[in-house]
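Shown here: the complex without one of its protein chains, the others still in place.
For chain A:
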């Protein structure tokens, strides 16, 4: 075959260019460790995310000293959880799946970007150095509300970050005649691995109760605070429970006598 000399030179130069491109990409993967989304995770039934312990409650979890895992669901047209909060100087592995159609999970302005496909779970490990706020968008067309699908990712300073969850159960109505007490059942969950030293402060009407507690890592501290209904007197009384920045509040009504015993238990009887 007759090939012009210049053409041969061009051919060689083209091959060098191509091999060079492949080499730089390979260097990025092997030496710099820029990994890609792969097939590491098993498949999942998209209709049964509620029965999967990772996705029944989309959340961020601490798994090591500075290591976290985030379980994210993309669905028309929201991300769960939203916002996603992680601390600075952390390494976060995202597990992303979709509930209905194909979406994406794309942290704007970064290479944290993956498809979210029903039945599959994408994983990506990302390092966050500085506190910042990022937008998350779905960049795969997912239906008529696609343009409304957005979320937020907050990288918080270490002193502002926690995985504390406060929940309080209280009665709605308490009767004086039974010598009842108004009780607040308080649970403080510490999702971080370090112990959490904090103070529970509960107010009911004019009464204030405080309790210094240490919640061990990855566990829940439960306590009950009671006040005699007689001390509060008949009427509505606001209550609130505060732990660090978290607050739960409600109102309890102290009555003379419960009118109907069945109403006492609230809606449970209806079932």
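As a convention for this text, a contact is a pair of C-beta atoms (placed from the backbone, for glycine too) under 8 Å apart; a residue touches a chain by one contact, two chains touch by 3 or more; residues count from 1.
Going forward, contacts and distances are computed from a predicted model.
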item	value
Hidden chain of the complex, named as in its UniProt record, picked from "Peroxiredoxin family protein", "NADH dehydrogenase subunit D", "AsnC family transcriptional regulator" or "Cytochrome c oxidase subunit I"	"Cytochrome c oxidase subunit I"
Absent-chain contact - pick from A:43, A:125, A:199 or A:214	A:43
Chain not shown: contacting residue from A:133, A:158, A:194 or A:231	A:133
Chain not shown, touching residues in chain A	1-4, 6-7, 10-11, 14-15, 17-18, 21-22, 24-25, 28-29, 34-39, 41, 43-47, 76, 96, 100-102, 104, 106, 108-123, 133-135, 137-148, 150-152
